[in-house]
Structure formats: structure tokens, C-alpha cells
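With one protein chain removed, the remaining protein chains of the complex are shown where they sit.
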Amino acid sequence: MALDKFQIAQRIAKELKDGFYVNLGIGIPTLVANYVPEGINVTLQSENGLLGMGPFPKEGKQDADLINAGKQTITTIPGSSFFDSAMSFGMIRSGKVDLTVLGAMEVSENGDIANWKIPGKMVKGMGGAMDLVASAKNIVVAMMHTNPKGESKLLKECQLPITGIRCVKKIVTELAVLEIDKTGFKLLERAPGVTVEEIVSKTAGNLIVEGEVPEMVF
Amino acid sequence: MALDKFQIAQRIAKELKDGFYVNLGIGIPTLVANYVPEGINVTLQSENGLLGMGPFPKEGKQDADLINAGKQTITTIPGSSFFDSAMSFGMIRSGKVDLTVLGAMEVSENGDIANWKIPGKMVKGMGGAMDLVASAKNIVVAMMHTNPKGESKLLKECQLPITGIRCVKKIVTELAVLEIDKTGFKLLERAPGVTVEEIVSKTAGNLIVEGEVPEMVF
Amino acid sequence: MSKIYQNADDAISDIQDGAVLMLGGFGLCGIPENCITALVKKAVKQLTCISNNAGVDDFGIGLMLQQKQVKKMISSYVGENAEFERQLLSGELEVELIPQGTLATRCMAAGYGMPAIYTPAGVGTEVAIGKEVRNFNGKDYLLEMAFDADFAIVKAWKGDTMGNLIFKDTARNFNPLMAMAGKITIAEVEHLVPVGELDPNHIHTPGIYVQRIFEGKNYEKRIEQLTLSK
Partner (left out) sequence: MSKIYQNADDAISDIQDGAVLMLGGFGLCGIPENCITALVKKAVKQLTCISNNAGVDDFGIGLMLQQKQVKKMISSYVGENAEFERQLLSGELEVELIPQGTLATRCMAAGYGMPAIYTPAGVGTEVAIGKEVRNFNGKDYLLEMAFDADFAIVKAWKGDTMGNLIFKDTARNFNPLMAMAGKITIAEVEHLVPVGELDPNHIHTPGIYVQRIFEGKNYEKRIEQLTLSK
């Protein structure tokens, strides 16, 4: 059974370690915050200028001066700090953020990522994505294995304009967990009940399958 | 009559304009703060990280956490702000400080300044002087016209290791006010009773004397 | 020499057609609402606006776009704006998209008197076209130039009569960076307080960076994405 988006988030949450500072992109990555394993503490960074992002506010408690990078109203938690956008990207560039989780349209087998622009469509901009992918020391991509047309999003080379080069470390899709290896996508785990054959058939880039590939454990 | 150091400071204070942000170096420059003309307001910057430097504290009110760039205990005034040393030199480099007053060992006729190092003597370092002279848009030097041996400190070229190039705008000595012009030291004012001849004899670099040179007015 | 202006009209009165403006804010959070209204009223045109976003159709910089006052936007993200899209597709509006951290750091560079900075953002992408790429310690970086803006227009929570500013929460964002970067910086504040009232240790932007200040009025502070917990 392919994972749903909540299970993808849940699987990514297993990458979290105690004390991590984490930047979560918009979409599935945001959901990761709901699955932080018991007993570990992570601090969420929002690149508009906040460390220690709390949950959405209760009705009536929203504050226009307190939003996240997705422009959603949020709250602080004890230990939060505010800073300007230069310091925010400063801590991203200097590798202080331990883990960055992003969505993607395409990932290539050498770790290039495309997630900001589709030629012919209105271009909204890269926001902080190019800074994040160029700087983060540990980038996990959360995405579907194929696009709506059924074409693989794990490619030999990105077809869309890229956001950053050789930066993705790991990919979690509804079918698999894969790691960017020197020669391609190394298959680490299968979604429960998903066959290696299905993953092979939906991966256009070089897929490395070594020995028995375990199922994900939740 | 040659000026004393207090009069040099007093003359430099006439360069102040209302609203100026000013950085005063150690020695005679520090004294300038005592002669701010009536009715104008200047804010003193201390490059260790303070805008709005107040007078020395009263006995018992000193605070080890509150010092100026000369490491002296000082006070704040209403409107003071603290910042880190990068921002401090940031505001210096970006030309936000309107006037910088410095001492010097030598100034050359093209505006080079030497004030940090005497070969053969223990070198203590340049502190913030190189940043200040390289960045300030308006630098006034306060110094004696000659060194203790009677040799001119206003030279064709600096003999000592220089602190910065082509940066000095104006010089106030015990004898004269001079401006760095395209071709040399332009004599603007004489100290009361001091002759042009004396200034000529004590200036080794090219001295430009045009028409009648007025006496300083205090 | 007083930095205090009566209102936004007063503070922006000498901004001319063709000016390069920086406008603080992220999304609709921390934007200089009063100055934007005054710029619309003044109908100044052919502006270049450096701002992380371009507002929405009926708020923020969107109001200036509706009056066709903007020649060029320099931003990192410009969604949520139909009129913007129309002008872009019709060629009326020029847009330069740059990474958000690059935008922030180019502001900081201007304020810190650094002519250019090196950042890895955009290496290997179309953002790198025409730019110097340089390797330091095995990693490639792009050379990006400091901004050069005629006016920086920012919004703070509190300010004093010497121009010292304090921002609130994530409304800080680009505001202190742009405040440092403008040739002339105009700050509108929710609360203009007497000098001495702000703790010198809490000031985010020292007054040396601020040439004009006024207390804004009727802040709407619109929320773009209201999200609530149950």
C-alpha cells in the first residue's frame, strides 16, 4: 500500500534527532511537525525570522505580527526567538539548521532538485528555497514518486529549471525511502506491501537495489 | 600664538553641524565633545558598540559593562543604543557617521594618514583606525604641526607605515586649519597671531596659500 | 534637527518618479501601510520596488500595482496577486526574482558598507547567469551586489524621536535590514515615544540609520492566511 501524505510525514519524522533545529517547507513537510517522536525535542525554524515555532493559535489569539514562512498565523513557545531575515538565512547558510524538509517537482540521481518554476506557467518565485537547498547540510525531499501524468519525478537529470545542485540527501515518497548515492537513487526502504518492481518501474533515474529491501516500520 | 590642545578641539568643534553623528578618537579628538556649539545636537559614536555616549560617570556610578572605545567608563544619555561590533563598523563603512576626528603622526599632501605604527617600537595595533579612515566620509585630523624633534608632520609622502590612503579631508594643528586639495595642503586659517611664513616653514608637503589667509575665529 | 514628520504624506513628499524604493515586510506582515497609501495618493510612477513580496490585489504593494506605479519589482516571491500577473504577462511590469536570503543579505551589505557578498544560493541555476561564480574551500558561491536604493521605507512597532526602532515578532523580517540600507530611511511606527523611553539594549535599529520617522495611523495589519488550532 502506497503511503498517504500523513504517512510520508510520519516516516520523515523518524529522521529527527533530539536537539535538532529543523526547517519545514510548505505542504507535506509542514505535517512532519505532527509526528515528532516521543522523548525528543526539535526546534522549528521559520525563515522569515523565528526559531521555536509553536502550533496555530486558538481562535481570537491570532496576531498579524506573528506568521510563519507560509504566511500562516502561528504562535511561539517558551524559548522562541525572533531575528531579521539576514540572520535567519545566516543560520541556514552556516549549517546551523540540522535538517531541511522540502517538497519537489523533480529530483535527479545526483541530488539536483527542481521545485520553483514550470516554464510557461506564471512564475511566483523561489522564496527561500534556493538558499535552503544551497546551504542545508541535510535535505530530505517529501514528494510523490510520479507526477499526475504518471511520469517519474526521480530522473537522470531534472527537466525543469533547477533550484539547486547536488544537494538532496534523501527522498521519501509514497512508495519508498531513497538515498542519493554516488551513482544514483539507492533504495533504502519500501512502503508496506509495495514491491521493488513497482519502485523500479516508477523510477526513471538510476535505481540502486542492494540485497533485501526492508519495509518501512512505523 | 599657537593654539593649545583645548583650542584645537574648540576649533574642530566648529566643524560640527546639527544632527551629526560623530566618532572621536583618543586624545585631543575626545576633547571636541566639550566644545559642541550652542543650539546644535550631535550624537557620539563609540566603535565598540554605542551611539549616544554621555559623560564620565559620577563616583560610584561606574559600570564595568559600559565603556567607550578608549576603555574608559562612560554613561549613556536618553536615546542611546547598543549594538555589536559588526554593526558598529557597518555604520562606519556605510558612511552613516558624518564626521570622524582622529589624531595622526603624519599626513601626506594627498591625504594619506599614518597613525598606528612606528617601526622599531612595540606595535600595539590599529584597533578601529584603519576601518575609520577607509570608510568615513569626512575625516578631520587633530595634531601638532611638527613632531617633538621639530620636523613637519605635514609631508609630501608619509614616512611611517600608513593607516589609510587619500582619506583625510581637513587638518587642524596648533598653527593652522588646512584642507587637502588636489595638489596639496590648502591653508584655510591661521591661529591668531601666527604668520603664514611660520606655517610655510613648518610644512614639508606642498602648501597652497591663496590670497589673504584669515585668522581663526573662536 | 528633527527627524519627526507629521504623517506619511509629509515623509514621502520628495519621492520622485523613477525612484528606487525598498519596502519592508514579509507577505503583509510588517509592511509600511501608511507610506504605501501616501505613495498611491501622490501617484508617483516608474518606481523600482525592492520588497520580498508584492502584496495582494487590494493591499500592500498591490495597491501601487493597481495604479500602475511600479516599473520593476525585485522580489523573492510574488504570488497571490492577479493584477501583478496581468501586468507581468502583458510586459507592463518587469520582475527580477532573487532568492530570499540573497535579497536579505544584499540589504545588509548595503547597510554595512560591503559592496558585494558571496552566497551559495542559486549556484548552478538560472539565477547564476551572468554572475561571477567563485570557489571557496571546495564550495561554489555567487557574487551578489549590495542594493543601492534611494529610499528605504520600513514599519516598526515602536520608535523614538531620535529614530531608534524596535520591531515586534516576525514583523521584523526585512525591516531592520532595509532601514540600514536606504540613502534616506523613512520609518513609520505604531508608537512614537519620547527619547529615553526605549531600553538601549532592546533597540533593533539605531537611530543613525533613520532619517525620518512618524507615527502611522489606522493600521489594518491584515492577515493573509488565517490558520487556527481547534
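What to note about this one:
When the chains are written out, they are named A, B and C in that same order, and each has its own residue count from 1.
Just so we're on the same page, a contact is a pair of C-beta atoms (placed from the backbone, for glycine too) under 8 Å apart; a residue touches a chain by one contact, two chains touch by 3 or more.
Just so it is clear, the model here is predicted, and its values are computed rather than measured.
Judged over the whole assembly, touch between the missing chain and the shown ones holds for A, B, C. Summary of contacts with the chain left out: across B:M1, B:I40 or B:A86, the touching residue is B:A86.
In the complete assembly, the contact with the undisplayed chain comes from C:T119, out of C:N34, C:N52 or C:T119. Those residues of chain C that touch the chain absent from the view are 105, 112-120, 136-137, 139, 141, 145, 166-169, 172, 200-202. With the whole complex as reference, residues 46-50, 55-59, 62-68, 70-74, 76, 82-86, 88-90, 92-93, 112, 122-131, 134-135, 161-165 of chain B touch the missing chain.
Touch with the hidden chain on the side of chain A covers residues 18-19, 21, 41, 43, 45, 51-52, 76, 78-83, 86-87, 89-97, 135.
Simple rule for what comes next: only the chains that are shown with their structure count from here on.
In this view the innermost chain, defined by its CA centroid being closest to the centroid of all protein CA atoms, is C.
This structure's chain pair with the greatest number of C-beta contacts is A-C. The geometric centre of chain A is 56 Å away from that of chain B, both derived from CA atoms. Averaged C-alpha coordinates put the centre of chain A at 29 Å from the centre of chain C.
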